[in-house]
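== chain A ==
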Amino acid sequence: MTVAPERLQASFPNAHHGVSADGIPYVLVRPENIAETARAARDELGYVRWVDLTAVDEPDVEPRFELQYLLYSMAERRWLRLKTQTDDKVPSVTGVFPGANWYEREVFDLFGVEFEGHPDLTRIMMPDDWQGHPLRRDYPIGGEAVDFTVTREILGTGGGNELRG
Partner candidate 1 sequence: MADYSGLFIYICLAAAIVAVIVAISGSLSPSRPSEAKSRPYECGVSEMESTQHRWPVRFALVAMLFLIFDVETLFFYPWAVLVRELRWTGILGIASFFAVLGVGYMYARARGALKWR
Partner candidate 2 sequence: MVLETHRIRNTLHINMGPQHPSTHGVLRVELELDGEVVVSCKPIIGYLHTGIEKTFETMGYLQGLTLTDRMDYLNPMGNNLAYCLSIEKLFECEIPERAIVGRVLLAELTRINSHLVFVGTAGLDLGASSVFLYCLREREKLQDLFEWLSGQRMMTSHIRPGGLASDFEPEWLTACDAFLDEMPKRIDEYESLLTNNPLFKERMIGIGVLSAEDAIAYGVTGPMLRACGVAQDLRKTNPYLGYETYDFDAIVADGGDCYARYKVRVAELRETVKIAKQALKRLPGGPVKTSNRKVMPPPREELGTSMEAVIHHFKLFTEGIRPPAGEAYVPIESPRGELGFYIVSDGSGKPVRVHERAPTFANVQALPLMAEGGLVADLIAVIASIDPVMGEVDR
């Protein structure tokens, strides 16, 4: 199921290419030209259907967030993944794919990645006055410690609340 990388390499010469474990080829581009890459993928290569956008947070790697854009070509029935690595700012692709609107708002809400040029970049999941971005690795899981008798005896009355952060 892997697309011939040469065809991809031809259209994105200065990008880093590869194929993930699930056979979907990916193109790693710098954040500033993600919009052009998306437009090229849609217009030249035929990846017209918007599928997904999400981010993976690796706190100890220098560009912290790796954004995964997923597109699908109706003609060739194949997926393509565009990746960018950034710390905070990425240009928005809602101009190319209007479907990216809510996905970018979700990544902004849960990871804190700014999308320049997004029509209405506000929180979508959390209440509007929420502090912090929950899906970051350094954000505590929250909730409250379950008050088992065991945790109460070992950790004193706190019941392990400090574990929860």
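Keep in mind how these were chosen: all candidates are chains of the complex that A comes from, given by their letters.
Basically, a contact is a pair of C-beta atoms (placed from the backbone, for glycine too) under 8 Å apart; a residue touches a chain by one contact, two chains touch by 3 or more; residues count from 1.
Just so it is clear, the model here is predicted, and its values are computed rather than measured.
Every candidate listed (1 or 2) is part of this complex; the one in touch with chain A, counting any copy, is 2. Interface of chain A with candidate 2 (complex): residues 1, 20-22, 24, 48-52, 54, 56-58, 68, 70, 74, 77, 79, 97-99, 101-103, 110, 123-127, 134-135, 137, 139, 141-142.
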